[in-house]
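Yeah, one chain of the complex is gone here, protein chain that is, but the others are all in their spots.
And then chain A:
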Amino acid sequence: MVLKIFFPQCCNRAESGLLVGRWISGHDSAVVLAVIHYPFIPGQVKQYIQQMQAQSGVELSVLGAWSLPKEGQEGMERFLRDLSTVFPQERWLQVSRQMGKMGFTCKVVYRDQSKTLRLDDEEKVIFVHYEQRKVMLSQLHPIESRDPDPKTEAPSELRQVFQTVARSQPLFFLDRYDDGPLKSTHWQSEGREASIIVELLKQASVPLCVLISWLPNPVSSVLMCRIFSLYPLRFLSSKLSTCIQISYRTEHMRTLSSPKPAAGHTQFMRKANILVSFLVDVALGVLLMSWLYRDNHITMLANMLVPAADHVAKELDELLQWLMGVPAGLKMNRALDQVLGRFFLYHIHLWISYIHLMSPFIEGILWYGGLSACLGLTFALSLLSDMVALLTFHIYCFYVYGARLYCLKIYGLSSLWRLFRGKKWNVLRQRVDSCSYDVDQLFIGTLLFTILLFLLPTTALYYLVFTLLRLVVVLFQGVLHLSVDFINSFPLFAVGLRVCRPYRLAEGVKFRVLCDEPGTALHLLMEINPLKGSTVVQTYRTPTYSCYPRDSWAALVKKLFVGELIYPWRHKSTKTD
């Protein structure tokens, strides 16, 4: 069997001493975590290792001896060889390296002398060199849950290596430059400095979390108030996207503000993503505000709004006049045409007078509404979407009237068509059965059928026109909701991590052959293979009330044809509803 030794790159030039690490059971491999230098007292080493094992939960042990002989240390090799009796192990590794040569030599000593490896079996050892700091900080994907399920088998070899290095953090606190009884070499010995900004931020985060947790409490207590559970207000608040967005952000704040540190990689990434997207949101909102409140843009917008509404009303007027005449060369039924046309014209007249009534207040509304952008661009966009919904309410009403009328007509026609052919819908059996009608039933039925059939083009045309208008509005609202959704759910922190520190999110590893002199062990370099960009976004997307089409194209067309009311965008239900 081939023995695999995972050796950290920082220990390549370490002075002679003992190898500390872990044997991975079932896979014939060992992970070297640190080298403890000579001089040391074996009793102290054993005590230290037991202490580290208790703190980290990793089964540490002394794996063997490492010798890099310098001048004046000739007796070292024999001394290290004799240590195998002091630390009783099943297998004792003797790894040695000559200065100036690339390859290591390794000899394995078994406890029962009969199984010592012969010299020509030296080739059956692989040294896999890994960069300790990167492997320690990296997270292997797909992420497996922490709880060890006794039914599943042990994780794979690479996963165990990564877990071992990540959990051995207590081992890396003491260094060879510290004044302790033991001097060890690991990644800290390379002199890697920590960033003082990160440390300051970590210290400042606890009081900040307490502050954040205090802030949404009044808001959420107001929202949870009994009044809002009453039917009309609850229905309204579930329809207005601003309220949905507020409840959403409150939930986010609650996630962020727990003072405990994150319990695991997924939790940490979620918190970080929420924080970063919230900050970006607020920054974009402030940018929007700075544009809006400068150079009287608000007054300009308010002055544009009323003439725009007037223009829309005029266009609708003209459209209805066109429909009431001879639209596209089709001959309408005069009476029905006039009734429907006048009905809709009156609605438009009402709406225009309402807009004119509101016109002095529009600037004020815009001014205060623009202030909401300081909470984030998503708020401004959801407010805009709600305002559009309110302002185009008349189009929605027209659509509903037209659709209902058309739907009734279609059902009536289909039922009377069955009567015309002498059949009937059997409700009990849910199928079409033949039926013998009386003469007067047939007579009235045929009459009604003819009437409905000849009135069909008129109703169909009104329905078509108002459905198209409604679809335009729905499309615009859909675009706004999609962009709000995108800002909410896009994992900016994870993408930034993938760009700046690609080793933290690992999809796997890559190997490169370092040196293969015949007669020595094989040396491989293990590098981290970072996760693909699309996988990062998919894994770390914050779950939102995502806005996606409810029906497929075929179902949508069928609904349009039959006259059912369509609500094309579906929201996944939130927990507060």
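By definition in this document, contacts are C-beta pairs under 8 Å (C-beta built on N, C-alpha and C of every residue); 3 or more make two chains touch, one makes a residue touch a chain; residues count from 1.
Here, contacts and distances are computed from a predicted model.
Engineer: Using the UniProt record as the reference, specify the protein name of the hidden chain from among "Phosphatidylinositol glycan anchor biosynthesis, class H", "Nicastrin", "Trafficking protein particle complex subunit 2-like protein" or "Integrator complex subunit 15 isoform X1".
Structural biologist: Protein name of the absent chain (UniProt record): "Phosphatidylinositol glycan anchor biosynthesis, class H".
Engineer: Among A:A166, A:L371 or A:V509, which one is in touch with the chain left out?
Structural biologist: A:V509
Engineer: Touch as defined at the start, partner being the missing chain; which of A:M269, A:L419 or A:L524 qualifies?
Structural biologist: If we include the chain that is not displayed, A:L524 is the one touching it.
Engineer: Determine which one of A:C10, A:L158 or A:I298 touches the chain that has been left out.
Structural biologist: The one listed residue touching the chain not shown is A:L158.
Engineer: Residue by residue, what part of chain A touches the chain that was omitted?
Structural biologist: 1-2, 4, 28, 123-124, 126, 128, 152-153, 156-158, 508-511, 513, 516, 518, 522, 524, 529
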